[in-house]
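Take a look at the structure set out below.
The complex appears here without one of its protein chains, the remainder shown in place.
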Amino acid sequence: MPDFPEFDAAVADAAQGYLDETGLGSFLGFKTIEVGPGRMRCGLEVRPDLLNPFGMMHGGVISALVDHVLGAVCYPVVPRGTWGATTEFKLNFVAPVRSGTVVATAEILSMTRRTAIVRIDVTNDDQLVALAQGTVTLKPPKA
Amino acid sequence: MPDFPEFDAAVADAAQGYLDETGLGSFLGFKTIEVGPGRMRCGLEVRPDLLNPFGMMHGGVISALVDHVLGAVCYPVVPRGTWGATTEFKLNFVAPVRSGTVVATAEILSMTRRTAIVRIDVTNDDQLVALAQGTVTLKPPKA
Amino acid sequence: MPDFPEFDAAVADAAQGYLDETGLGSFLGFKTIEVGPGRMRCGLEVRPDLLNPFGMMHGGVISALVDHVLGAVCYPVVPRGTWGATTEFKLNFVAPVRSGTVVATAEILSMTRRTAIVRIDVTNDDQLVALAQGTVTLKPPKA
Partner (left out) sequence: MPDFPEFDAAVADAAQGYLDETGLGSFLGFKTIEVGPGRMRCGLEVRPDLLNPFGMMHGGVISALVDHVLGAVCYPVVPRGTWGATTEFKLNFVAPVRSGTVVATAEILSMTRRTAIVRIDVTNDDQLVALAQGTVTLKPPKA
(Lines give C-alpha, C1' and ligand atoms only; values in the text may rest on other atoms or scores of the structure.)
Protein backbone atom coordinates (compact mmCIF):
# COMPACT_ATOMS: atom_id res chain seq x y z
CA MET A 1 0.00 0.00 0.00
CA PRO A 2 1.39 3.42 -0.94
CA ASP A 3 2.08 6.28 1.50
CA PHE A 4 -0.28 9.21 1.44
CA PRO A 5 1.70 12.35 2.30
CA GLU A 6 -1.14 14.43 0.81
CA PHE A 7 -3.65 13.15 3.41
CA ASP A 8 -5.80 16.11 4.43
CA ALA A 9 -7.57 15.55 7.75
CA ALA A 10 -9.85 18.55 7.21
CA VAL A 11 -11.16 17.10 3.95
CA ALA A 12 -11.58 13.74 5.68
CA ASP A 13 -13.57 15.37 8.49
CA ALA A 14 -15.77 17.28 6.08
CA ALA A 15 -16.46 14.14 4.04
CA GLN A 16 -18.85 12.64 6.57
CA GLY A 17 -21.19 15.61 6.25
CA TYR A 18 -21.37 16.00 2.53
CA LEU A 19 -21.38 12.29 1.75
CA ASP A 20 -23.96 11.22 4.34
CA GLU A 21 -26.30 14.21 4.19
CA THR A 22 -26.71 14.90 0.49
CA GLY A 23 -28.16 13.13 -2.55
CA LEU A 24 -27.86 9.36 -2.81
CA GLY A 25 -25.85 8.94 0.42
CA SER A 26 -28.68 10.49 2.39
CA PHE A 27 -31.43 8.74 0.40
CA LEU A 28 -29.97 5.24 0.78
CA GLY A 29 -28.67 5.92 4.31
CA PHE A 30 -24.90 5.56 3.91
CA LYS A 31 -23.07 6.31 7.17
CA THR A 32 -19.38 7.17 6.94
CA ILE A 33 -17.61 5.28 9.74
CA GLU A 34 -13.94 6.13 9.19
CA VAL A 35 -11.87 8.16 6.73
CA GLY A 36 -8.11 7.71 6.94
CA PRO A 37 -5.10 7.99 4.64
CA GLY A 38 -5.95 5.76 1.68
CA ARG A 39 -8.70 3.99 3.57
CA MET A 40 -12.42 4.54 4.17
CA ARG A 41 -15.29 2.62 5.76
CA CYS A 42 -18.96 3.25 5.18
CA GLY A 43 -22.01 1.33 6.42
CA LEU A 44 -25.69 0.88 5.74
CA GLU A 45 -28.53 -0.85 7.59
CA VAL A 46 -30.72 -3.38 5.81
CA ARG A 47 -34.34 -2.18 5.55
CA PRO A 48 -37.36 -3.07 3.38
CA ASP A 49 -36.72 -0.34 0.79
CA LEU A 50 -33.37 -1.94 -0.03
CA LEU A 51 -34.53 -5.49 -0.71
CA ASN A 52 -34.97 -7.45 -3.93
CA PRO A 53 -38.24 -9.29 -4.71
CA PHE A 54 -36.88 -12.33 -2.80
CA GLY A 55 -36.49 -10.46 0.49
CA MET A 56 -32.71 -10.20 0.43
CA MET A 57 -30.71 -7.00 0.17
CA HIS A 58 -30.69 -6.04 -3.52
CA GLY A 59 -27.24 -6.47 -5.07
CA GLY A 60 -27.71 -3.00 -6.49
CA VAL A 61 -27.46 -1.50 -3.02
CA ILE A 62 -24.14 -3.22 -2.41
CA SER A 63 -23.00 -2.06 -5.85
CA ALA A 64 -23.98 1.51 -4.99
CA LEU A 65 -22.13 1.37 -1.67
CA VAL A 66 -19.03 -0.01 -3.42
CA ASP A 67 -19.16 2.75 -6.04
CA HIS A 68 -19.57 5.31 -3.26
CA VAL A 69 -16.51 4.39 -1.18
CA LEU A 70 -14.42 3.72 -4.29
CA GLY A 71 -14.58 7.37 -5.29
CA ALA A 72 -14.81 8.92 -1.83
CA VAL A 73 -11.66 7.27 -0.43
CA CYS A 74 -9.58 9.34 -2.87
CA TYR A 75 -10.61 12.88 -1.93
CA PRO A 76 -8.59 13.27 1.28
CA VAL A 77 -5.37 12.07 -0.40
CA VAL A 78 -5.28 14.10 -3.61
CA PRO A 79 -4.23 17.75 -4.00
CA ARG A 80 -7.14 20.13 -3.35
CA GLY A 81 -8.95 20.98 -6.56
CA THR A 82 -8.36 17.55 -8.09
CA TRP A 83 -11.39 16.13 -9.83
CA GLY A 84 -11.89 12.37 -9.36
CA ALA A 85 -14.19 10.24 -11.50
CA THR A 86 -14.83 6.54 -10.92
CA THR A 87 -14.22 5.11 -14.36
CA GLU A 88 -14.78 1.41 -13.77
CA PHE A 89 -15.11 -1.30 -11.17
CA LYS A 90 -15.68 -5.01 -10.83
CA LEU A 91 -17.60 -6.69 -8.06
CA ASN A 92 -18.00 -10.29 -6.88
CA PHE A 93 -20.88 -11.20 -4.59
CA VAL A 94 -20.01 -14.05 -2.24
CA ALA A 95 -22.94 -14.33 0.18
CA PRO A 96 -26.49 -12.99 0.44
CA VAL A 97 -27.47 -10.34 3.00
CA ARG A 98 -30.74 -10.67 4.93
CA SER A 99 -30.46 -8.36 7.93
CA GLY A 100 -28.11 -6.27 10.02
CA THR A 101 -25.52 -3.79 8.77
CA VAL A 102 -23.42 -3.89 5.64
CA VAL A 103 -19.97 -2.23 5.82
CA ALA A 104 -17.71 -1.47 2.84
CA THR A 105 -14.00 -0.90 3.45
CA ALA A 106 -12.04 0.73 0.63
CA GLU A 107 -8.25 0.76 0.39
CA ILE A 108 -6.16 2.51 -2.25
CA LEU A 109 -3.63 -0.04 -3.54
CA SER A 110 -1.93 2.11 -6.16
CA MET A 111 -1.98 5.84 -6.81
CA THR A 112 -0.31 8.02 -9.42
CA ARG A 113 -1.14 11.64 -10.34
CA ARG A 114 -3.85 10.50 -12.74
CA THR A 115 -5.11 7.13 -11.47
CA ALA A 116 -5.99 5.36 -8.23
CA ILE A 117 -6.70 1.62 -8.02
CA VAL A 118 -8.87 0.72 -5.07
CA ARG A 119 -9.99 -2.57 -3.55
CA ILE A 120 -13.18 -2.85 -1.50
CA ASP A 121 -14.28 -5.57 0.92
CA VAL A 122 -17.92 -5.67 2.01
CA THR A 123 -18.99 -7.43 5.20
CA ASN A 124 -22.34 -8.12 6.86
CA ASP A 125 -22.02 -8.56 10.61
CA ASP A 126 -18.38 -9.65 10.03
CA GLN A 127 -19.11 -12.16 7.26
CA LEU A 128 -17.56 -11.32 3.87
CA VAL A 129 -20.35 -10.66 1.34
CA ALA A 130 -18.65 -8.95 -1.60
CA LEU A 131 -15.20 -8.10 -3.02
CA ALA A 132 -14.51 -5.35 -5.55
CA GLN A 133 -11.71 -3.62 -7.43
CA GLY A 134 -11.90 -0.40 -9.43
CA THR A 135 -10.30 2.68 -10.89
CA VAL A 136 -10.64 6.38 -10.11
CA THR A 137 -9.31 8.70 -12.80
CA LEU A 138 -7.87 11.89 -11.31
CA LYS A 139 -7.70 15.24 -13.05
CA PRO A 140 -5.21 17.49 -11.26
CA PRO A 141 -6.16 21.16 -10.84
CA LYS A 142 -4.79 23.55 -13.45
CA ALA A 143 -1.69 25.42 -12.29
CA MET B 1 -26.84 -14.48 -29.24
CA PRO B 2 -28.40 -17.79 -28.18
CA ASP B 3 -32.00 -18.82 -28.83
CA PHE B 4 -34.38 -18.86 -25.90
CA PRO B 5 -36.92 -21.64 -26.42
CA GLU B 6 -37.75 -21.44 -22.70
CA PHE B 7 -39.00 -17.83 -23.00
CA ASP B 8 -42.08 -17.54 -20.83
CA ALA B 9 -44.24 -14.56 -21.75
CA ALA B 10 -46.31 -14.87 -18.58
CA VAL B 11 -43.21 -14.53 -16.40
CA ALA B 12 -42.09 -11.60 -18.55
CA ASP B 13 -45.47 -9.89 -18.11
CA ALA B 14 -45.44 -10.44 -14.36
CA ALA B 15 -41.91 -9.07 -14.06
CA GLN B 16 -42.92 -5.45 -14.49
CA GLY B 17 -45.11 -5.59 -11.42
CA TYR B 18 -42.85 -7.29 -8.98
CA LEU B 19 -39.69 -5.53 -10.12
CA ASP B 20 -41.08 -2.00 -10.27
CA GLU B 21 -43.41 -2.07 -7.29
CA THR B 22 -41.39 -3.78 -4.55
CA GLY B 23 -38.23 -3.06 -2.59
CA LEU B 24 -35.34 -1.27 -4.26
CA GLY B 25 -37.01 -1.08 -7.69
CA SER B 26 -39.87 0.90 -6.19
CA PHE B 27 -37.63 2.97 -3.89
CA LEU B 28 -35.21 4.08 -6.63
CA GLY B 29 -37.95 4.29 -9.27
CA PHE B 30 -36.92 1.66 -11.81
CA LYS B 31 -39.46 1.35 -14.65
CA THR B 32 -39.39 -1.85 -16.70
CA ILE B 33 -39.76 -0.84 -20.36
CA GLU B 34 -39.46 -4.14 -22.21
CA VAL B 35 -38.92 -7.80 -21.35
CA GLY B 36 -38.22 -10.11 -24.28
CA PRO B 37 -36.38 -13.39 -24.92
CA GLY B 38 -32.86 -12.80 -23.58
CA ARG B 39 -33.32 -9.04 -23.55
CA MET B 40 -34.63 -6.46 -21.07
CA ARG B 41 -34.79 -2.67 -20.83
CA CYS B 42 -35.34 -0.68 -17.67
CA GLY B 43 -35.27 3.08 -17.11
CA LEU B 44 -34.97 5.64 -14.35
CA GLU B 45 -35.43 9.42 -14.20
CA VAL B 46 -32.72 11.61 -12.73
CA ARG B 47 -33.87 13.41 -9.57
CA PRO B 48 -32.15 15.10 -6.59
CA ASP B 49 -32.22 11.98 -4.37
CA LEU B 50 -30.04 10.16 -6.90
CA LEU B 51 -27.22 12.69 -7.25
CA ASN B 52 -23.68 12.71 -5.93
CA PRO B 53 -22.29 15.70 -4.00
CA PHE B 54 -21.27 17.28 -7.34
CA GLY B 55 -24.82 17.38 -8.71
CA MET B 56 -24.42 14.51 -11.19
CA MET B 57 -26.24 11.21 -11.05
CA HIS B 58 -24.35 9.06 -8.51
CA GLY B 59 -22.50 6.21 -10.20
CA GLY B 60 -24.02 3.97 -7.56
CA VAL B 61 -27.46 4.44 -9.10
CA ILE B 62 -26.21 3.33 -12.50
CA SER B 63 -24.48 0.39 -10.79
CA ALA B 64 -27.74 -0.54 -9.07
CA LEU B 65 -29.69 -0.34 -12.32
CA VAL B 66 -27.08 -2.51 -14.06
CA ASP B 67 -27.24 -5.10 -11.28
CA HIS B 68 -31.04 -5.05 -11.49
CA VAL B 69 -31.39 -5.81 -15.20
CA LEU B 70 -28.47 -8.26 -15.15
CA GLY B 71 -30.38 -10.60 -12.89
CA ALA B 72 -33.90 -9.83 -14.05
CA VAL B 73 -33.28 -10.53 -17.75
CA CYS B 74 -32.76 -14.21 -16.90
CA TYR B 75 -36.06 -15.06 -15.20
CA PRO B 76 -38.29 -15.34 -18.29
CA VAL B 77 -35.83 -17.65 -20.07
CA VAL B 78 -35.02 -20.25 -17.40
CA PRO B 79 -37.18 -23.20 -16.35
CA ARG B 80 -39.72 -22.19 -13.66
CA GLY B 81 -38.35 -22.76 -10.20
CA THR B 82 -34.79 -21.93 -11.21
CA TRP B 83 -32.98 -19.73 -8.72
CA GLY B 84 -30.71 -17.07 -10.27
CA ALA B 85 -28.05 -15.17 -8.36
CA THR B 86 -25.92 -12.40 -9.82
CA THR B 87 -22.43 -13.49 -8.87
CA GLU B 88 -20.31 -10.78 -10.42
CA PHE B 89 -20.24 -7.90 -12.87
CA LYS B 90 -17.93 -5.27 -14.26
CA LEU B 91 -18.93 -1.78 -15.25
CA ASN B 92 -17.26 1.03 -17.20
CA PHE B 93 -18.61 4.56 -16.92
CA VAL B 94 -18.11 6.54 -20.11
CA ALA B 95 -19.99 9.82 -19.59
CA PRO B 96 -21.61 11.69 -16.71
CA VAL B 97 -25.40 12.00 -16.37
CA ARG B 98 -26.96 15.34 -15.37
CA SER B 99 -30.63 15.13 -16.28
CA GLY B 100 -33.24 13.20 -18.23
CA THR B 101 -33.76 9.45 -18.23
CA VAL B 102 -31.23 6.65 -17.92
CA VAL B 103 -32.04 3.38 -19.69
CA ALA B 104 -30.20 0.07 -19.21
CA THR B 105 -30.52 -2.62 -21.89
CA ALA B 106 -29.44 -6.13 -20.92
CA GLU B 107 -28.77 -8.93 -23.41
CA ILE B 108 -27.88 -12.53 -22.57
CA LEU B 109 -24.84 -13.45 -24.68
CA SER B 110 -24.31 -16.98 -23.41
CA MET B 111 -26.50 -19.32 -21.40
CA THR B 112 -26.00 -22.84 -20.11
CA ARG B 113 -28.03 -24.70 -17.47
CA ARG B 114 -25.93 -23.17 -14.69
CA THR B 115 -24.62 -19.83 -15.99
CA ALA B 116 -25.73 -16.83 -18.02
CA ILE B 117 -23.33 -14.13 -19.24
CA VAL B 118 -25.04 -10.81 -19.84
CA ARG B 119 -23.92 -7.52 -21.37
CA ILE B 120 -25.58 -4.24 -20.44
CA ASP B 121 -25.49 -0.89 -22.25
CA VAL B 122 -26.68 2.21 -20.40
CA THR B 123 -27.80 5.32 -22.26
CA ASN B 124 -28.94 8.80 -21.19
CA ASP B 125 -31.18 10.42 -23.78
CA ASP B 126 -29.50 8.22 -26.42
CA GLN B 127 -25.91 8.95 -25.40
CA LEU B 128 -23.93 5.93 -24.16
CA VAL B 129 -23.02 6.43 -20.48
CA ALA B 130 -21.96 3.00 -19.23
CA LEU B 131 -21.09 -0.51 -20.42
CA ALA B 132 -21.19 -3.64 -18.26
CA GLN B 133 -20.73 -7.40 -18.38
CA GLY B 134 -21.64 -9.92 -15.70
CA THR B 135 -22.57 -13.43 -14.63
CA VAL B 136 -25.78 -14.91 -13.27
CA THR B 137 -25.39 -18.31 -11.63
CA LEU B 138 -28.47 -20.48 -12.12
CA LYS B 139 -29.64 -23.23 -9.81
CA PRO B 140 -32.11 -25.50 -11.58
CA PRO B 141 -35.11 -26.69 -9.60
CA LYS B 142 -34.83 -30.14 -8.02
CA ALA B 143 -36.53 -32.86 -10.03
CA MET C 1 -20.49 2.53 -32.03
CA PRO C 2 -18.67 5.81 -32.64
CA ASP C 3 -17.39 7.03 -36.02
CA PHE C 4 -13.67 6.94 -36.62
CA PRO C 5 -12.72 9.85 -38.86
CA GLU C 6 -9.10 9.42 -37.76
CA PHE C 7 -8.89 5.89 -39.25
CA ASP C 8 -5.47 5.58 -40.87
CA ALA C 9 -5.33 2.75 -43.42
CA ALA C 10 -1.53 2.91 -43.60
CA VAL C 11 -1.23 2.29 -39.86
CA ALA C 12 -3.77 -0.53 -40.17
CA ASP C 13 -1.77 -2.11 -43.00
CA ALA C 14 1.48 -1.84 -41.07
CA ALA C 15 -0.07 -3.37 -37.96
CA GLN C 16 -0.12 -6.90 -39.33
CA GLY C 17 3.65 -6.90 -39.69
CA TYR C 18 4.73 -5.49 -36.39
CA LEU C 19 2.07 -7.29 -34.35
CA ASP C 20 2.49 -10.73 -35.90
CA GLU C 21 6.24 -10.77 -36.43
CA THR C 22 7.66 -9.37 -33.19
CA GLY C 23 7.75 -10.35 -29.53
CA LEU C 24 4.79 -12.14 -27.99
CA GLY C 25 2.65 -12.01 -31.16
CA SER C 26 5.28 -13.98 -33.03
CA PHE C 27 6.06 -16.30 -30.10
CA LEU C 28 2.44 -17.31 -29.46
CA GLY C 29 1.51 -17.22 -33.14
CA PHE C 30 -1.09 -14.44 -33.31
CA LYS C 31 -2.27 -13.81 -36.89
CA THR C 32 -3.94 -10.49 -37.62
CA ILE C 33 -6.97 -11.20 -39.83
CA GLU C 34 -8.58 -7.80 -40.26
CA VAL C 35 -7.95 -4.24 -39.09
CA GLY C 36 -10.73 -1.74 -39.77
CA PRO C 37 -12.06 1.49 -38.27
CA GLY C 38 -12.68 0.67 -34.61
CA ARG C 39 -12.59 -3.05 -35.25
CA MET C 40 -9.88 -5.74 -35.35
CA ARG C 41 -9.78 -9.55 -35.63
CA CYS C 42 -6.85 -11.74 -34.68
CA GLY C 43 -6.55 -15.53 -34.62
CA LEU C 44 -4.42 -18.30 -33.19
CA GLU C 45 -4.23 -22.04 -33.78
CA VAL C 46 -4.41 -24.45 -30.86
CA ARG C 47 -1.16 -26.42 -30.43
CA PRO C 48 0.48 -28.41 -27.59
CA ASP C 49 2.56 -25.46 -26.31
CA LEU C 50 -0.62 -23.55 -25.56
CA LEU C 51 -2.43 -26.16 -23.48
CA ASN C 52 -3.07 -26.43 -19.75
CA PRO C 53 -2.23 -29.62 -17.81
CA PHE C 54 -5.70 -30.98 -18.72
CA GLY C 55 -5.14 -30.83 -22.45
CA MET C 56 -7.34 -27.82 -23.13
CA MET C 57 -6.17 -24.44 -24.39
CA HIS C 58 -4.82 -22.58 -21.35
CA GLY C 59 -7.08 -19.68 -20.38
CA GLY C 60 -3.94 -17.59 -20.22
CA VAL C 61 -3.58 -17.81 -23.99
CA ILE C 62 -7.09 -16.50 -24.52
CA SER C 63 -6.35 -13.77 -21.96
CA ALA C 64 -3.19 -12.82 -23.86
CA LEU C 65 -5.06 -12.70 -27.18
CA VAL C 66 -7.77 -10.52 -25.62
CA ASP C 67 -5.18 -8.14 -24.18
CA HIS C 68 -3.45 -8.02 -27.57
CA VAL C 69 -6.46 -6.98 -29.68
CA LEU C 70 -7.77 -4.66 -26.95
CA GLY C 71 -4.75 -2.41 -27.31
CA ALA C 72 -4.04 -2.96 -31.00
CA VAL C 73 -7.52 -2.01 -32.23
CA CYS C 74 -6.89 1.57 -31.10
CA TYR C 75 -3.73 2.44 -33.05
CA PRO C 76 -5.29 3.02 -36.48
CA VAL C 77 -7.95 5.36 -35.07
CA VAL C 78 -5.94 7.72 -32.86
CA PRO C 79 -3.82 10.68 -33.99
CA ARG C 80 -0.28 9.58 -34.92
CA GLY C 81 2.07 9.85 -31.99
CA THR C 82 -0.62 8.93 -29.47
CA TRP C 83 0.55 6.49 -26.82
CA GLY C 84 -2.03 3.86 -25.81
CA ALA C 85 -1.81 1.70 -22.70
CA THR C 86 -4.26 -1.04 -21.79
CA THR C 87 -5.12 -0.16 -18.23
CA GLU C 88 -7.64 -2.84 -17.36
CA PHE C 89 -9.91 -5.53 -18.72
CA LYS C 90 -12.39 -8.14 -17.60
CA LEU C 91 -12.88 -11.51 -19.22
CA ASN C 92 -15.53 -14.24 -18.94
CA PHE C 93 -14.77 -17.73 -20.22
CA VAL C 94 -17.87 -19.49 -21.52
CA ALA C 95 -16.63 -22.71 -23.14
CA PRO C 96 -13.39 -24.73 -23.23
CA VAL C 97 -11.22 -24.89 -26.37
CA ARG C 98 -9.73 -28.21 -27.46
CA SER C 99 -8.67 -27.80 -31.08
CA GLY C 100 -8.96 -25.61 -34.17
CA THR C 101 -8.55 -21.86 -34.33
CA VAL C 102 -9.43 -19.20 -31.78
CA VAL C 103 -10.42 -15.77 -33.14
CA ALA C 104 -10.78 -12.59 -31.06
CA THR C 105 -12.83 -9.71 -32.47
CA ALA C 106 -12.39 -6.31 -30.80
CA GLU C 107 -14.74 -3.37 -31.25
CA ILE C 108 -14.32 0.11 -29.81
CA LEU C 109 -17.61 1.05 -28.16
CA SER C 110 -16.65 4.46 -26.81
CA MET C 111 -13.70 6.74 -27.54
CA THR C 112 -12.68 10.13 -26.20
CA ARG C 113 -9.28 11.87 -26.52
CA ARG C 114 -8.01 10.04 -23.43
CA THR C 115 -9.93 6.77 -23.19
CA ALA C 116 -11.26 3.97 -25.37
CA ILE C 117 -13.64 1.27 -24.10
CA VAL C 118 -13.43 -1.92 -26.12
CA ARG C 119 -15.46 -5.13 -26.14
CA ILE C 120 -13.97 -8.40 -27.36
CA ASP C 121 -15.73 -11.61 -28.43
CA VAL C 122 -13.65 -14.79 -28.76
CA THR C 123 -14.84 -17.71 -30.89
CA ASN C 124 -13.50 -21.20 -31.58
CA ASP C 125 -14.69 -22.53 -34.94
CA ASP C 126 -17.72 -20.22 -34.63
CA GLN C 127 -18.66 -21.16 -31.07
CA LEU C 128 -18.45 -18.33 -28.52
CA VAL C 129 -15.73 -19.14 -25.94
CA ALA C 130 -15.04 -15.86 -24.15
CA LEU C 131 -16.35 -12.30 -23.74
CA ALA C 132 -14.30 -9.35 -22.52
CA GLN C 133 -14.47 -5.61 -21.91
CA GLY C 134 -11.59 -3.25 -21.19
CA THR C 135 -10.04 0.20 -21.22
CA VAL C 136 -7.20 1.72 -23.20
CA THR C 137 -5.83 4.97 -21.81
CA LEU C 138 -4.63 7.30 -24.56
CA LYS C 139 -1.93 9.92 -24.19
CA PRO C 140 -2.14 12.38 -27.07
CA PRO C 141 1.15 13.57 -28.60
CA LYS C 142 2.54 16.85 -27.29
CA ALA C 143 1.79 19.82 -29.54
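As written, the chain order gives the labels A, B and C, with residue 1 at the start of each chain.
By our rule, a contact is a pair of C-beta atoms (placed from the backbone, for glycine too) under 8 Å apart; a residue touches a chain by one contact, two chains touch by 3 or more.
What you are looking at is a predicted structure, and each value in this text was computed from that prediction instead of being measured.
Enquirer: Across the whole complex, list the residues on chain A that are touched by the chain not included here.
Expert: Its contact residues with the unshown chain are 90, 92, 94-95, 109-110, 112, 115, 117, 119, 128, 131-133, 135.
Enquirer: Since one chain has been left out of the picture, which residues of chain B touch it in the full complex?
Expert: Residues 87-88, 90, 115, 135, 137 of chain B touch the chain that is not shown.
Enquirer: For chain C, which residues lie in contact with the unshown chain of the complex?
Expert: Residues 18-19, 22-28, 48-53, 58-61, 63-68, 71, 85-93, 96 of chain C touch the chain absent from view.
One rule holds for everything that comes next: only the chains that are shown with their structure count from here on.
Enquirer: Using C-alpha centres only, name the chain that sits farthest from chain C.
Expert: Comparing chain centres, A lies farthest from chain C.
Enquirer: Same or different, please, for the chain A to chain C contact, judged on whether over half of the interface numbers appear on both copies.
Expert: Both copies touch with mostly the same residues.
Enquirer: How many angstrom lie between the CA centroids of chain B and chain C, rounded to a whole number?
Expert: Here chain B and chain C have centroids separated by 28 Å.
Enquirer: Need the CA-centroid distance for the pair chain A / chain C, whole Å please.
Expert: Once rounded, the distance between the two centres reads 32 Å.
Enquirer: On chain B, where are the residues touching two or more other chains?
Expert: Where chain B meets two or more other chains at a single residue, that happens at 90, 92.
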